[in-house]
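For reference, the structure is listed below as structure tokens.
Only one protein chain is missing from this complex, and each of the others stays in its spot.
Should a chain be cited, it is by its letter among A, B and C, assigned in written order, with residues numbered from 1 in that chain.
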Amino acid sequence: MTDVTASELLAVVAARELRDDTTVFAGVGVPLLAAALARQRHAPRLTLVIEGGIIGPEIAPGRLPISTNEMRAGRRATMLPGITDAFLLAQRGFVDVGFMGGAQIDRHGNVNTSVLGTDYWHPKVRLPGTGGANDIASLCREVIIVTPHERRRFVERVDFVTSPAWLHGDGARRAAGLLFGGVSRVVTTLGILGFDPDSRRMRIDAVHPGVSVATIREHTGFELLEAPRLAVTVPPSEDELAMLRALDPERRFLG
Amino acid sequence: MTDVTASELLAVVAARELRDDTTVFAGVGVPLLAAALARQRHAPRLTLVIEGGIIGPEIAPGRLPISTNEMRAGRRATMLPGITDAFLLAQRGFVDVGFMGGAQIDRHGNVNTSVLGTDYWHPKVRLPGTGGANDIASLCREVIIVTPHERRRFVERVDFVTSPAWLHGDGARRAAGLLFGGVSRVVTTLGILGFDPDSRRMRIDAVHPGVSVATIREHTGFELLEAPRLAVTVPPSEDELAMLRALDPERRFLG
Amino acid sequence: MAVGGCLFSRTPMALVRELLRQRRHGLTLARNLTCTEGEFLMVAGAAARIVTAWMSIGLPWGVSKILRHFVESGRVALEEWSHLALGLRFRAAAMGVPFLPTLTMLGSDLMDVGGMKRLQDPYTGATLAAVPALFPDVALLHVHRADVFGNCQIDGYPHMDADIARAATTVLVTTEEIVGVEETRRRPERTVIPGFVVDALVLAPFGAFPHECYGLYEADFDHFADYTRAIDARGPAAVADYLERYAYAPPTWGDYLDLFGGERLALQQRRARELTGE
Partner (left out) sequence: MAVGGCLFSRTPMALVRELLRQRRHGLTLARNLTCTEGEFLMVAGAAARIVTAWMSIGLPWGVSKILRHFVESGRVALEEWSHLALGLRFRAAAMGVPFLPTLTMLGSDLMDVGGMKRLQDPYTGATLAAVPALFPDVALLHVHRADVFGNCQIDGYPHMDADIARAATTVLVTTEEIVGVEETRRRPERTVIPGFVVDALVLAPFGAFPHECYGLYEADFDHFADYTRAIDARGPAAVADYLERYAYAPPTWGDYLDLFGGERLALQQRRARELTGE
């Protein structure tokens, strides 16, 4: 494990969360890299959906896309329905997993990628915005967030809910009109976080090898619950690492 | 004129109603035949839209389609958007003229192609139904109806409004929520009927050569108004007839 | 149950035939323009209700006598929607929303037939029709080619199959040809139904015959003429005989096609090539 970087660990652990025979809406960066790894290693019939309006592409090693709207993302696709119709397939319930990053995340899994500060029209920091993140978070059957674990990212309450998870908990998501979905897991560089089924508050489900619960708490800006039984992540295998590194030889996303 | 059949006269006069550089939603049968004649004779840049989801086809002489969903109707099309999207182009206001037939028509231009009798669920005669006629009548900028002139077709009030024209007159069409359109003319085997701009009641605009106003009234089941200045249709030219007959050499639609 | 294609184009005839053979009854058929398959289902007692915009074989054969017989007697309910409205019912379901706003059908008597509701635009207050989503339990579709993952490609006019496939709970597809996924990847812009929407895929060459399949074979108008002549002479009994001969007797789809004969099939192929070729 000593020669495994945090990004590599994140990508490998995230990849394991994906099952075969599923449809996965993946954002570019580490989520797409992890999904490509899953397809190669244990989920050959996983269908990628990319928000550029692309279904079923095969991401080429060394040619990872940097946007969702380019030829590297569309390579060897099986269908090109366009952006709106790709999202509508999710709204109809055809997308099993939304697989995305997040700038700022709160204890109910809500994500902010819009503005830091309290006044939307005069923000302290203007971030790039939702892109398709709100749609993925609203419309997929289940959402898995993949993110570095930093205290400034894990906040009690996000400044702005760009992408809704459980909102303020309990039945808030359903009450808002969202029929299904919600964030099930947050995969980080330190562990795997889930949500208490009643309160929908974030909890520690698993710690990565060598990481303590205390370390995770230290890097989190709110009080985390703990799952009844805490797991320890199996370290990345040589096999997983070799495949992962071959996918991103220039280390564009592995850093 | 002695060697001109009623259908031929109808098709030639109807064709003259179409202008160049327009988009025309045409139903199969005499309307499509007349539109094909217009394209060939004076409106080469007229774009046909066919409810089978076909845009810009070139109907081949001797190969007139018998439905809106077949290869004869799609021949040499410039676009194949599908049925729903073809109609949506009309809803957006891109279709200048709806060009269609009608089984039963009333004094406000409303058409019935659904049922004869007063009980929809137990009709005296079940007709084939609207097809796209309701949509054409609801959504095109202007509608021109092409029909044989028979007393049983021209009734005071249709048993069932399948395709709305002016409904009960005045502002009824707008009040129902239809933003534009309405039937502007009814081209028949006896003359051309328009609508009084205030009452939206049907009136005689023109009579075909040799036809009297009395004859038209005799073949109409309600009281027709008369336009301030009554026109007389110019007889079909040799040129028009030759082109028309070449389009339908088997006389499938010319009878 | 929704049936793909439109009128006598790309009707999933092999699937309709199988449905008849299974002696189903009490079904609701939803199809925008209903053709011979609707008459089959009426005469066989399979369809109790037909949701459609139009029903007849085609203009030259006039009003369907089978339609008149079953609907005027009240034995089959014909629920009529406009062509666009029914298309939008499938599209609403395909989009995963319970309704779509439209202008079509407003003011007409069709509004009351299927119980269409009106609503106000929340921004301007304008009146619109709200077309209710139609989620069929089963969709029957026929396509030009599909790969083993169920990705389907259609040539020519696409009708409404893409929406119907997304709208339905269970999607059954017959295809003229099964291709490798490499072929799908070579022309991804031709794929109209993604594999994850499809539940079952069956190879069925000439799977729409005697209806047409764009570019491959034209509808057999002579066959329609024989069929309607028999109905003119003997009414629904003629259709019952027809079903005996074409639906129930031939054990396989191949046997069914043999009733038409290779020469007839080849002729219809030639006609299709003439109409769609360069």
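The rule is short, and it goes like this: a contact is a pair of C-beta atoms (placed from the backbone, for glycine too) under 8 Å apart; a residue touches a chain by one contact, two chains touch by 3 or more.
None of the values given here were measured: they were computed from a predicted structure.
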Partner chains on view for the chain not depicted:
A, B, C
Contact with the hidden chain (one of C:98, C:180 or C:254):
C:98
Need a quick check: the contact residues on chain A for the chain that isn't drawn.
28-29, 51-54, 63, 66-72, 74-75, 80, 82-84, 87-88, 91, 114, 120-135, 138-139, 160-164, 167, 172-173, 176-179, 252
Pick out the residues on chain C that sit against the missing chain.
96-103, 117-119, 121-124, 126, 128, 130, 132, 155-156, 158, 186, 189-190, 278
Touch list for chain B against the chain that is not drawn
23, 45, 47, 55-56, 58, 74, 76-81, 88-89, 91-94, 139
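The rule is simple: only the chains that are shown with their structure count from here on.
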The chain whose C-alpha centroid lies farthest from that of chain B is chain A
Indicate the whole-number Å distance between the mean C-alpha point of chain A and the mean C-alpha point of chain C.
41
Chain A and chain B: spacing of chain centres that average the CA atoms, whole Å
57
How many angstrom lie between the CA centroids of chain B and chain C, rounded to a whole number?
27
Could you say which residues in chain C touch two or more other chains, in rising order?
none
Name the residues of chain B that each touch 2 or more other chains.
none
